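Removed from the display is one protein chain of the complex; every other protein chain stays in position.
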Amino acid sequence: MPVKNYNNQQEIKETADRYLQEIHELATTPYTVMEVCGTHTVAIAKNALRDILPTQIRLVSGPGCPVCVTDSSDIDRFLYLAAQPNVITATFGDMIRVPGSKKSLQMLRGEGADIRIVYSTLDALELARKNPTKEVVFLGVGFETTVPTVAVSIESAKNEGLKNYSVLSMHKLVPPVLRALAEDPETEVDGFLDPGHVCAIIGTKPLEFMAKDYNKPGVVTGFEGVDVLEGLVMLLRQRAQGRSEIEIQYQRMVKPEGNPVAQSFIDKVFVPVDAAFRGLGTIGKGGLGIRKGYEDWDAEKKFDLPVFETVEIPGCRCGQVLKGQIAPPQCPLFARKCIPLAPVGPCMVSSEGSCAAYYRYAQRSEM
Amino acid sequence: MCLAIPARIVSIEDFLAKVDMMGNERVVGTHLVPDAQVGDYVLVHAGFAIEVVDQRYAEETVELLIEEANAREELQ
Partner (left out) sequence: MERIILAHGSGGRLSHQLVQEIFQKHLSNAYLNQMNDATWLPGSENIAITTDSFVVSPLFFRGGNIGKLAVCGTINDLAVSGAQPRYLTLAVILEEGFLLSDLERIVQSIATTSQMAGVPIVCGDTKVVERGSADKIFINTTGIGALQERSVGPQYIRPGDYVLINGTIGDHGVAILADREGLEFETPVTSDCAPLNHLIDEFYMPGVHCMRDPTRGGVGTTLNELARQGQVSMILEEEKLPLHPGVAGACGMLGLEPLYLANEGKVLAIVAPDAVEEVLTRMRNHPLGRDAAIIGRVEAADPGLVLLKTPLGGKRIVGMLEGEHLPRIC
């Protein structure tokens, strides 16, 4: 909710204080919480929550940044497309600086490629309408919050007969990622802060297996500082009461059934496929491909794209950061060789990557 | 992931709505919330309304905004 500054937030502060107190009381033994949403990573960092939480609570960032988990082979593919003379690449701002094996969109733009930052796929559609002799390719990045908006654009393009618009789908899904984390013996997490806006779309049912099958409770949480505090309280209460459930803290936005209209858009246009996750390897059915019947709007089918190999970055520990195994300052490259202006790995490039968030919003206590 | 903020629907036509976000106006798609009406508050992400905001919360937001506006008035 906007406007936190310059106003009477007394009630919110008092609520936050109460939650903080309860957290201190309940955190008698160590408890590790992972969030899997870039916006949570930033919210925690911006509110300097680690500064005020008891040391027993370890807040860890997982692979919640869709930009960070985009594999280098995917990046090289879209860089190849972006460099084609007749192509206008439309992308969210988040992707513009992400480096592939050699270059980034920003560099290509400097070399004359036509790359446009858009806020919405609706803008990308408009670009296609306004430039009938060019091919507009939209870079589809994002989890389930963003996917329906891309699905709508593909459906609209099909209905309109707009032939010069296509999407390169690099979308990823949250539940398979959670399952991979639960299955990974090296990831030690007690509970999860579940992504509020992803769940606004998919509801809580797709997450229940975490609590039931793996005994990892989760609380679907909002993005204000006080939301995160309440989410933590709810997780700690579950532990104290011996429960393992998926609960909703973010009740003002999330219903257990999610948004059925959005879900059907996703199902209509996309189909789960195995996907390469940077730092995590391949996750079965962890990504989305575009369905049969929409070939004309699927950039992968439309263009003859070469296959690229995944390139490992020497010294980069993003994989471990993404799994929450190490905190960014524990990576030897962090803030030394790897800084926002000269990022080595994806966690530093994306403004909501763990490393970038740590760097930008570094806490006093971590200095 | 997902920056989204609440906004009030000012007008709708053919799945495109004009919404008001703290005084800023933008056109967003309502394809994902076909039952949304003028006056509803919706959550906006990447140029689309993805959810209708709970009525109670919407009212709380407006109250806070009024409170904020009053606070600024006092300071001037």
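Just so it is clear, A and B label the chains in written order, and each chain counts residues from 1 on its own.
Here is the rule we use: contacts are C-beta pairs under 8 Å (C-beta built on N, C-alpha and C of every residue); 3 or more make two chains touch, one makes a residue touch a chain.
These figures come from a predicted structure and were not determined experimentally.
**Q** Touching the left-out chain: which of A:Thr146, A:Gln249 or A:Gln263?
**A** A:Thr146
**Q** From the list A:Tyr31, A:Phe78 or A:Phe92, pick the residue that touches the absent chain.
**A** Selected residue, touching the omitted chain: A:Phe92.
**Q** Can you work out which residue in A:Val33, A:Leu81 or A:Val226 touches the chain that's missing from view?
**A** Once the missing chain is taken into account, the touching residue is A:Val226.
**Q** What is the set of subunit A residues that contact the non-displayed chain in the whole complex?
**A** 2-6, 9, 12-13, 16, 20, 38-39, 45-52, 65-67, 90, 92-94, 96-97, 116-119, 123, 142, 146, 225-226, 229, 339-341, 350-352, 359-364, 367
**Q** What is the set of subunit B residues that contact the non-displayed chain in the whole complex?
**A** Residues 1-3, 5, 21-26, 44-46, 65, 68, 72, 75-76 of subunit B touch the chain absent from view.
In this text, only the chains that are shown with their structure count from here on.
**Q** Rounded to a whole Å, what is the gap between the Cα centroids of subunit A and subunit B?
**A** Centre-to-centre distance between subunit A and subunit B: 23 Å.
**Q** Okay, in this complex, where on subunit B does subunit A touch?
**A** So the residues of subunit B touching subunit A come out as 1-6, 21-22, 27-29, 31-34, 43, 45-48, 50-51, 53-54, 56-57, 61, 64-65, 67-68, 71-72.
**Q** Along subunit A, where are the residues that touch subunit B in the complex?
**A** Checking each residue of subunit A against subunit B gives 1-3, 6-8, 37-39, 64-66, 92, 119-123, 142-143, 145-146, 148-149, 152, 156, 195-198, 200-201, 251-253, 259, 261-262, 265, 352.
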